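Only one protein chain is missing from this complex, and each of the others stays in its spot.
Labels run A and B following the written order; every chain starts at residue 1.
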Amino acid sequence: MTDRSDPALIRQVLDGNPDAYGALVARYRERYARFAVHMLGEREDAEEALQDAFLRAYRSLAQCADPARFDAWLFRILANRCRTAGARRARRSRTFVRDEVALGEASAEHPAERREWREEIHRALERLEADQREAFLLKHVEDLSYEEMSALTGAGISALKMRVKRACERLRVMLGEVQHA
Amino acid sequence: MRQFLVIAMLVAVAPALVAQDPRLEARLDPATRAAVAALVDSARAAGLPTEPIIDKALEGTTKRASSDRIIAAIHTLSADLQAARTALGATAPDGDVIAGASAIRAGAQPEILEQIKGVRGKAGISVPLAVFADLVARGVPADTASNVILHLAEGGASDADYAGLERTVARDIGAGAPPGASAAIRARVSTGEVGAAAVGGPPPGVPATPKDPKGKPASRP
Partner (left out) sequence: MHDDDQHDELIARVADELRAPVALDPAFDARVMAEVRRAAPSRWQRALRWWTEPRPLRVSPLTGLACAAGVAALLVVGTVSLRPASPSPMKGAVATGVAVPAEPGSEMVQFVLVAPQASSVAVVGDFNDWDPRRTPLRAEAAGGVWSVNVSLRSGQHQYAFVVDGKEWRPDPAAPRAVTDDFGSPNSVIVVGGKST
């Protein structure tokens, strides 16, 4: 066992051992898969964006200014990919995220209700503007601070706070209706 | 300053937050993850390397072991890491501590670690310990293997000599030799105490002439 930190792995890749990049892919794919899926609403699109992001990061690895913050750097690349992919799909009719996408604490009790609730959430997310959806996911699901979100998206902190606020309001309206139905 | 205080509080209060290795997050259920994270933090606080602990948890996950079993394995591992750390000292590199823990787990006495370290000095202990592990895996009894690697160290063996011994023992065992006997004999050939002819030829790469026991043979930097 060795130093498997991000900077160490990056060093190995830059020294001519591309296989070391596999460790970085494995380390971050689940965490960022989640964000991509909820941003884009469809697993295939999300995987494509994620793969694209990993490859872009690989190709510009030497330009990663702070290897210790590889995760944030990769995330930024992914967020941009998602924005581009989302804009491309704006014209196409969206499909709902399929149930099998979510793993995690899948409970055996009330599976049908759970699935419905999940689909409602995804429908509601899709109806948000991309900016708001992104801000909501980064803040409430990925638990970033506003500073981190600002570095990642390039938007100002007050703009981000406004987006999150609006996203919460809209979600509350859309999902509150569902709950009381 | 406030940030520092916040971080200090988080470290003190919430072990789970500090050890958020994404690999644990992705592959362990929450209860196991919390227990493992706590053990990782204890190890870190005790100056022990944490990567082997995470690795052990992931190994258990892949093997679909129960949470209890994973935790038990980590407790054993932590104890071995601590014993190795004690034997090798607070400034020993993590790699040595990890190799030492593996050797202890395979049956080496912690004292042997100290002795080898003393003899090898800057040449380091990771290669001798790796060879120890391999010998034991091939059926050489742990105490024989311990004596063999210490014997080589005292005879000034280089890393290449260790590798050579291990290859030869593997070949001997494959040809039907008892592992312990093979290891013991080859060790003595390596240090020149027994003529190579006595065992049917030198192992590849091991010189037939005795080495000067005082000085180490020129080894690679």
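Criterion: a contact is a pair of C-beta atoms (placed from the backbone, for glycine too) under 8 Å apart; a residue touches a chain by one contact, two chains touch by 3 or more.
All of these numbers come straight from a predicted model, not from anything done at the bench.
Participant: For the chain omitted from this view, which of the shown chains does it touch?
Facilitator: Even though it is not drawn, that chain still touches A, B.
Participant: Pick out which of A:Leu55, A:Ala68, A:Ala87 or A:Ala159 touches the chain that's been left out of the picture.
Facilitator: A:Leu55
Participant: For the chain left off this view, which of B:Val127, B:Val148 or B:Ala184 is in contact with it?
Facilitator: Touches the omitted chain: B:Val127.
Participant: So that we can see where the missing chain sits, which residues of chain A does it touch?
Facilitator: 1-2, 12, 14-23, 25-26, 29-30, 33-34, 37-38, 43, 46-47, 50-51, 54-55, 58-59, 100-106, 117-118, 121, 125, 137, 139-141, 143, 161, 164-165, 168-169, 171-172, 175-176, 179
Participant: Taking the full complex into account, what residues of chain B touch the chain not shown?
Facilitator: Its contact residues with the unshown chain are 23, 25-27, 55-56, 58-63, 65, 69-70, 72-73, 76, 93, 95, 99, 102, 105-107, 123-127, 129-131, 133-134, 136-138, 159-160, 162-164, 166-167, 170-171, 174-175, 204-205, 220-221.
Here is the rule we go by: only the chains that are shown with their structure count from here on.
Participant: Based only on mean CA positions, could you tell me how far chain A sits from chain B in angstrom?
Facilitator: Computed value for the inter-centroid distance: 40 Å.
Participant: Taking the touch rule as given, give the residues of chain B at its contact with chain A in the complex, in rising order.
Facilitator: Checking each residue of chain B against chain A gives 22-23, 25-26, 30, 49, 51-52, 55, 95, 98.
Participant: Along chain A, where are the residues that touch chain B in the complex?
Facilitator: 1-2, 4, 26-28, 30-31, 105
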